[in-house]
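Notes for the one structure printed next.
Only one protein chain is missing from this complex, and each of the others stays in its spot.
Moving on to chain A:
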Amino acid sequence: MVKDIYWLVITSLRTNFRKRSNLLIYLGLPLAGVLFSLLLYSGHGQGGLHVGVVNEDGMEMAANTVSFLESLDQVEVVGVTKAELQQQLAAGKLDSGLILEKGYSDSVLAGEPGHIVIQSLKGAEVTAYVKAMLYNYIDNFSVMGKIAAGDSAKFKQLYDEYQNIDFELTTSSVNDTSVMVAMSNQSIGFLIMFMMMSAVNLSELIIVGREDRTYFRVMSSPISSRTYVISNIIANFIVMLVQIAFTVICIRYVFKMDMGISLLQLIGLLALFALVSVGVSLVIVAFSKSSGMSGALQNLIVTPSCMLAGCFFPVDIMPSFLRRIADFMPQHWLLQTIGQLQEGASLEDIGFNILVLSSFVVVLFLLATYKFKRMNDTRSFA
């Protein structure tokens, strides 16, 4: 039996990996998923901020404010008109815009800062840094204005002392690991989907064999239906291991993404999930009467379940009832396990998750075996 399985597995792998279209499906698509994640997260948490400034005030205070902004690390200031600001913000050329309206300097000197507007289409994560630094700066002048109480000579004295102060504030940018982790998680999400699709495609060969009658010929040889199915499972599992190793190594060493989890742990978890994928694919094949039907079932099951399980976006943004559905998806348990390991959980901590994933494997295989056994004709497999 072992020799028979070896013969079937080797032949299956040889024919599978020889076809370029299969290579594209098994290796190219997960890689495309990684590239897509990279594209999606490009620019997030990286590089400096481009701030457009509209100075309508024209007074010394306003000029000093612009100079302060220019002196900040990670900020590049561009002088623009109001119209240009709107246009460049919309085009994504600027991250944020600062409008110093007429009366700005007077309001600061009066101790009640106003006539200042900060704009951004990218939300608080972009404006927060500029706002924090700028408001601190303006607040200082506002206080000086209050102390000077309209006496411009006193204000000038306070201002000069402030400028000559001997402490220095330095800023530096740190790596935003949350973006990297999110990016690698989404890449894994795509890998999960393509693993499941590959598994169905490979198990579908059992149905294709029935359709093109090659299964008939194999069954008339000393090979048993059980041996045939077992070898399909092994070939399927090997293809997925190659797929996993290739994608994970590309993520880590080609795209230099730090997944916050050791490669071995990740590959081990994905290998366990590969068995889940084989189980799902066998159930789909067992319940399909034709390759067309299994293709339709694949579309109906794989993509929506991946979506619900959080392969494409975090489950936290979904309504609570959808989050409860995610608990029934093996993909969700895998992503959750990876998430826990990224947060520093030990192997003992993820024991329950491993148990749940293993249970999925057992239940799916039992279901497929039961269904195969009920086919009591030439199409019988077990």
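Note that in this section a contact is a pair of C-beta atoms (placed from the backbone, for glycine too) under 8 Å apart; a residue touches a chain by one contact, two chains touch by 3 or more; residues count from 1.
We take it that contacts and distances are computed from a predicted model.
For the chain of the complex excluded from view, the name given in UniProt is "ABC transporter ATP-binding protein" [choices: "Acyclic terpene utilisation N-terminal domain-containing protein", "ABC transporter ATP-binding protein", "Thiazole synthase" or "Cytochrome c oxidase subunit 1"].
Set against the missing chain, the residues A:63, A:78, A:218 or A:263 yield one that touches it, A:218.
When the omitted chain is restored, the residue from A:7, A:162 or A:313 that touches it is A:7. The set of chain A residues touching the chain not shown comprises 3-4, 7-8, 11, 15, 19, 212-214, 216-223, 376-378.
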